[in-house]
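Here the complex is missing a single protein chain, while all its other protein chains stay put.
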Amino acid sequence: MPPVIEAIDLVKYFPIYGGLFGRKVEYLKAVDSVSLAIHPGETLGLVGESGCGKTTVGYLLLNLLQCDRGQVLHHGVDITRLRGNALRKVRRNLQIVFQDPQSSLDPRMLIKKTVGYPLEVNGLARGSEVVSRVKRILAEVGLDEDHMYRYPHEFSGGQRQRIGIARALITGPEFIVFDEPTSALDVSVQAQILNLIKELQARHGYSYLFISHNLSVVRHVSHRIAVMYLGTIVEAAPRAALFERPRHPYTRALLASVPEPNPQRRHVLGVLSGDVPSPVNVPTGCRFHPRCAEAMEKCRSVAPVSLEVAPGHSVACHLYGPSESDGGTRRQR
Amino acid sequence: MAEPLLSIRNLSVQFFTYQGVVRALEGIDLMIQRGEILGLVGETGCGKSVLARSILRLVPDPPGKITQGEIRFKGEDILRVNGKRLREIRGNEISMIFQEPMSSLNPVFTIGNQMAEVVILHQRVKRDRARAICLEMLSQVKMPDPDRVLSKYPHELSGGMKQRAMIAMELSCRPALLIADEPTTALDVTVQGQVLTILDDLVRRIGASVLFISHDLGVIAQLCDRVSVMYAGRVVETAPVEALFARPRHPYTVGLLQAIPSMHEERDSLMTIPGVVPRLIDPPPGCRFAPRCAKRFEPCDRVVPPLSEVETGHAVACHLYPGAPEDATRKSVGAGEDG
Partner (left out) sequence: MWDTFRKERAWQIKEFFFTLRLLRQNPSAVAGFLIIALVTLMALAAAFVAPYDPIRISLGERLRPPSAAHLFGTDELGRDILSRVMYGAQISLRIGVLVVVIAGGCGALLGAISGYLGRRVDNLIMRVMDVILSFPPLVLALALAAAMGPSLNNAILAVAFVMIPKFARLVRGEALSVKEKQFITAARASGAKSLWIILNHILPNCVSSVIVLSTLILGETILIAASLSFIGLGAQPPTPEWGAMISVGRKFLLDQWWYATFPGLFILVTVIGFNIFGDALRDILDPRIRR
């Protein structure tokens, strides 16, 4: 089946102004040549630490940010070229749920209007039909009818996330970006929301891009996972493969750093030295080489290309490059 | 049985607000031995931060008030000492690090300035000696280029480096107790790993005890010796860390552990705890978890279950586990390490 949404070599640099005359001094290379594809009914998990560009990728896929180069194909149509009404039509199909339950809802707007307005502004329904559709979607996300008449501050964090989800789903989209939807929630509430997200996908066949820095959460919801570092995807694989046979040194370090909730299995947590570098001063060659325990001479000058090492499993690392003399052996790791 | 370093008995803290009296903490019993790391786990609103601040009497008054209880540190009741002794304790014998390193450091002074201030204040040494002590501490937290860091301002350092500087600063006076309130929650996971490794190493070397507050059960499992679980202003379970994860007793603890997604296995859906955390203005009488508990029965709605021991060092506040009578329990809880 063809993908619902596809990104091809997306690039987004943010200019930084400085100096006496406010000139462009340098660039924040948020996203540097990212490609991915998501199929119907599938969830792609996007993980990485702060500054890796995962949220920017989410916004680029929805054209909430204009990319500098590259394409975003939705059923074959490049949506980065669309404007005005054409873009608005497409927006019904592509939605987003945000991280912060505090600022993702307008504190002055009734829930009824917050959830219902996507229908009104797109001319999909009016008046009493909006009300009935709002009631239906609220029930689907586990809230009461009465909640329509309240304001955001009367709800808990978990409930606000449900409202955010309701708003995203009311126009019947195909693809939804979840930007760290449970990072601000408690563990028990997080479990409820994750279950809800999965249930909705099973029932309606939605495709998701699930952005998170929490690897356990990502494992729970995703079918495939892509790991980002400093604006590029370093590894992408089906869920089990990524966790059981991680290839890229960064992926391995990341997995090793996650504290396991099992005191019988204590492991060293601080495996990676140095700080997460800033996307302004990007290292040459492979971006990870300054912190990589297995860095070679080549890594400093040549940026690795993403290659498939197993079905559906690709890595961007010279350890798995074709030019390595014993590249064959290495791949079996 | 050694005298615990910190012993909190029957502590209650209330906040008097326009909407009513918030019973933030009710009858807290907690004990920390010398050289041990006690983890304090709970979700938002359970009162763990209030508890941390109460130890150093940092609860804003008004609207907060410590209404009853005692906090014995090295034998003295902190709640009753005078101002001078309190200032001696704070920063020197009991130190605290917070979640947001961005807001704990003064942005207009250099790191060196702030660290030296603490050292000079408590150790009464001259500037040069203080600088040497600071350099020593920074190298102990494996800060790259400690000399240059001393002359930098907080905004020039990354989150991980700031936390390391905070740790160095707070441990410079070799306190007996360090209170760490969610110190790594705002950090990336690889940086968190570094900071936790450094923290663990350093406190073991100094021989300090730590009250480590977190909502992240993974961190607690990897770092702590014993754990106390809090819910809605009460301690519901206290146990050595292996026992807590292997044999959790309190239904809330059980629910919490089942709700965490695991990185190492796949499950279709996560077990959830139905309902929401109760409001602390008019908390349910009896056990505060009862409204959400699948195992609740007759006494749960009426009587507050006391914290009672079910096996050595493992205490639960639940009517399912009546255990030993109260007074005997208080003495033996916390002695698990030695007993």
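For reference, chains read A and B in written order, and residue numbers begin at 1 within each chain.
The rule is simple: contacts are C-beta pairs under 8 Å (C-beta built on N, C-alpha and C of every residue); 3 or more make two chains touch, one makes a residue touch a chain.
The structure displayed is predicted, hence computed values, not measured ones.
Colleague: May I ask you to name the displayed chains that the omitted chain touches in the full complex?
Modeller: So, taking every chain into account, the missing one touches A.
Colleague: Hey, which of A:R91, A:R162, A:R219 or A:R239 is the one touching the hidden chain?
Modeller: Selected residue, touching the omitted chain: A:R91.
Colleague: Looking at A:I16, A:V121 or A:A139, which makes contact with the chain not pictured?
Modeller: Going through A:I16, A:V121 or A:A139 one by one, A:V121 is the residue touching the chain not shown.
Colleague: Per the definition of touch given earlier, which of A:K29, A:R167 or A:H289 contacts the omitted chain?
Modeller: A:R167
Colleague: Hey, which of A:I5, A:L46, A:L105 or A:A253 is the one touching the hidden chain?
Modeller: Only one of A:I5, A:L46, A:L105 or A:A253 touches the chain omitted from view, namely A:L105.
Colleague: What is the set of chain A residues that contact the non-displayed chain in the whole complex?
Modeller: Interface residues of chain A facing the absent chain: 62, 64, 88-89, 91-92, 94-96, 98-100, 103-110, 112-114, 117-118, 121-122, 149-151, 154, 164, 167, 171.
The rule we apply is simple: only the chains that are shown with their structure count from here on.
Colleague: Show me the residue ranges of chain B that touch chain A in the complex, using the header's touch definition.
Modeller: Touching chain A: residues 43-44, 158, 160-161, 188-198, 215-223, 241-242, 245-246, 255-257, 259-264, 266-273, 276 of chain B.
Colleague: Along chain A, where are the residues that touch chain B in the complex?
Modeller: 49-50, 156-158, 186-188, 190-192, 194-195, 198-199, 213, 215-217, 219-220, 239-240, 243, 253-264, 266-273, 275-276
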